[in-house]
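Yeah, one chain of the complex is gone here, protein chain that is, but the others are all in their spots.
This part shows chain A:
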Amino acid sequence: SAAARRPWRLFGAMCLLRLPRITQPLEKEEEEMAALMEQIELEKSLYSDHEMRKLEEEERLKRRKESLYDEDEAHGKTVIMAQDLEEKWEQKFLRFKAAPRITDADKSNDRTSLNRKLDSNLMLLVKQKIGNQELWLLPQVEWQPGETLRSTAERAMATFLGDHIQAKVLGNAPYGIYKYKFPRAIRTEDNMGAKVFFFKAFLQSSDLSQAKLKADYLWVTKKELGDYLKSEYLKKVNRFLLD
């Protein structure tokens, strides 16, 4: 009966994820396995072109020193030797500097920055006022009749982060649901409780300079969620989070 008003109020919440930028460090067994496999491969492999060339040139040098055998072989490519090439490549490699993996150590656990744990997922948590309590939640906004739940979630994201967010929502289906009943004081016939539908979106670019964040916000990993969310809410949220 669509005519009868349902007693539940609907909310759409958006879980904004920033995908990891670096791979996680290997476990001990994985490292040992990788080392073993490399050794096996090295022993099984054959010489490459560059190595063959290097061996030939070493032999030529030896022969030159021993028996002055300079007739035909000096016409070969004596301009660039394989050894020189190798040295050049080594120098180039030493000049290259990789970016640091641990930037959060610099930021000393500043949870509002996006440059934190580069090897795990980061989620957006916002402080919202529900009833008379200020709670840490995934950004949520009430559903207006006539719009899809996905657009509600996108609106929730837009209200907290501004319009120009490059986030991609993959599907129209929600990932999880959390329902709770209002305390008896506020409960009426029409307003028994609320149902919150969770959607997931992925941050495409890590540039949030245009975002105008109005409330307090945090970017946290899955393990740190427990510090901020309530247990029931946390249970339902953890169900759809991959790690």
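Just so we're on the same page, contacts are C-beta pairs under 8 Å (C-beta built on N, C-alpha and C of every residue); 3 or more make two chains touch, one makes a residue touch a chain; residues count from 1.
The definition used in the following text is that contacts and distances are computed from a predicted model.
Per UniProt, the protein behind the absent chain is "Large ribosomal subunit protein mL48"; the candidates were "Large ribosomal subunit protein mL48", "CTLH domain-containing protein", "Protein HIRA" or "PITH domain-containing protein". Between the chain not shown and the residues A:39, A:83, A:103 or A:172, the one that touches is A:172. Considering the complete assembly, chain A touches the hidden chain via residues 19-20, 22-23, 88, 121, 170-173, 200, 202, 242.
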